[in-house]
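A protein chain is absent from this complex, but the other protein chains hold their places.
By written order: A and B. Residues from 1 in each chain.
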Amino acid sequence: MIEINGKDIGDLTTLNYEKMKSDLLTLNMGPQHPATHGVLRVEIKTDSEIIAEATPYIGYLHRCFEKHAEKIDYRGVIPFVDRMDYLGAMGMEWGYALTVEKMLGTEVPRRAQYIRTIVGELQRIASHLLFYGVYAIDLGAFSPFLYAFDEREKVLRLFEELSGARLLYNYIWIGGVWNDITDDQLRRITKFVDNLEEEVKTYHKLVGENKIFIERTANVAVISEEMAYQYGATGPILRASGVDWDLRKKRPYGIYEELDFDVPLGKGEKGQVGDCWDRYHVRVQEINESIKILRQCLDGIEEGSIMGKVPKVLKVPEGEIYLRTECPRGELGYHLVSDGGKTPYRLKIKSSCFTHVSMLPELAPGQMIADFVATIGSIDIVLGEVDR
Amino acid sequence: MSGITPDISDFATKENLDYYDDLTFGKWLKNIGITIKSCLTGLAITGKVILTKKAVTIEYPEVREELPSNSRSRLFNDVDNCIACLQCAAACPVDCIYITATRRDKEAPKLKTDDGTPIKLDLKQYTIDTALCCYCGLCTVVCPTECLTHTTDYEFSQYTVGEMKYDYLEEDIRAWKHRIVK
Partner (left out) sequence: MLKDIASFLNSKVSGCQAEAYEAEVGDGHVHFAGEHLFACAKALKESSEYDMNVLQVVSGVDYPERIEVNYMLASFTKNTEFILKVKLPKKNSDDVPEVESVCSLWKSANFLERETYDMVGVKFNNHPDHRRILCPEDWEGYPLRRDYVVQKEWAGMEVNPAHKVNSGDQNFFKEVVEKMGGDKKKVTYSWKSDAEA
């Protein structure tokens, strides 16, 4: 028996926590932290390596956007909606435009639907590339970050020519889109997509097949199917847990019924089904599926007008509606209550990241702090969407 | 330590530490082999990028990038053509445009804009607070005479927030018309 400070710590070959108890330390993984993807505060009770309890505190980026939306007319809400999920802004605008169009009953012309799909899938590629780069740099790999951002730069440059801004577009309007897309830009998208298909294989070999990355992410933070249903998890997290649920297939909107693509699921190749490696791999495979969709859209784009018939003064008839679309981070829902006036009466946004953050207190106990960083990175939150 | 906070020994159980129990010496050596091989593959990829790819960084401020012509940067209003219809102030989602205008006397000489619309109101105040502006472009869409446009000028930071309010009737700002707008 070995004694230190009067306490018997037993045999040194087995880690005997019974004999090595100490008080728990409360730490703030504070609002300013490079790995929490924004201003998220997590209060951790730990014995300095293994976490016993974790409580997230949000609200540091709350801009009360739902109150602003009650005073601004329907067209002016679109720049506000951009700024919630600023890394996937086209998805947010598309969901809002679909909600208002369904209440009004307007028909969107075919060319505008093709352009919306092209732009939405390009935004999905850009968002997943950013996830790839940032997740790698959270775990210590410095090179993939700049490779991902170099590819993303090409997408953002194209968006700047289309809409005028790099990150917050105000491009998808109620009834159609703002500017038309030229043939030269379509040719550049084809070249970009051909180049990216080769590069994604290289990027996956660099990060996903690396043994150090596998050791850090396999079997960490396993989310089972039942837990995903209980917490309302959607998007890549639900698909990585093995559930075949993609809103583009189950409840299609736009022209997704006519397009042919697969839905990647998590299979537990390097560990259990639903661990961090699965969530990473599902997102990388979704880039390939988006490339397939883009190719079909670029081949089949039709001529025509880009804006449907929308009255100059928009007044939405009385009623309420709830509509969801598939964004890069999960399902985005808009609950719109209208009383017949020029401004919405109540606009509630259901963002997927809000419910994903509530999964952290159940995933954290038993992990080490380094595993916790990998968990937060794999659920891919953007604080603009959590706090609105 | 029992009571309110959970006990650490509840989580550091044998199941969590099982990994170390199945490890034989042969497996340990094999793990090292796989790690070295995957790291060498990674190094080969980055090495190829170092040797073959050109640098993509633009050396600002010696080299400035050419922005596309419809890029939404600083606003410019050509006040000689403005008919004070207040459409831009009504369309702005953040209310950053301040306009005041008075009616012209009937005896004053008749003025027209460049494209022929008669001007009936005298513009006394046209100020845009560019610190509030969200650069959405909704005001330029509704302007009927196209006097309010976005330019491609993006270098306009100031030292105080008060200097970010631009009064477009001032003489020095009117002179921009020939410098910035193409």
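Methods note: contacts are C-beta pairs under 8 Å (C-beta built on N, C-alpha and C of every residue); 3 or more make two chains touch, one makes a residue touch a chain.
These figures come from a predicted structure and were not determined experimentally.
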Of B:23, B:44, B:58 or B:86, the one touching the omitted chain in the full complex: B:86
Sole residue of B:69, B:125 or B:158 that reaches the chain not shown, by the stated touch rule: B:125
Identified contact with the non-displayed chain, of A:103, A:174, A:265 or A:364: A:103
Residues from chain B at the interface with the omitted partner, ascending: 84, 86, 89-90, 95, 97-103, 121, 124-125, 127, 129, 165
Positions on chain A where the hidden chain makes contact: 58-59, 62, 64, 66-67, 102-103, 105, 229-232, 243, 245, 250-251, 317-322, 324, 331, 333, 335-337, 345-346, 348, 350, 354-355, 357-358, 362, 387
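Here, only the chains that are shown with their structure count from here on.
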Interchain centroid distance [CA atoms averaged], chain A/chain B, Å: 21
Complex contacts: residues of chain A adjacent to chain B: 15, 17-18, 21-24, 45, 47, 50-53, 72, 75-80, 143, 147, 150, 153, 160-161, 164-165, 168, 170, 179, 202, 205-207, 209-212, 365-366
Parts of chain B lying in touch with chain A, wherever the complex brings them together: 1, 5-12, 16-17, 31, 34-35, 38-39, 41-42, 45-46, 49, 56, 67-68, 70-72, 91-93, 134-138, 150
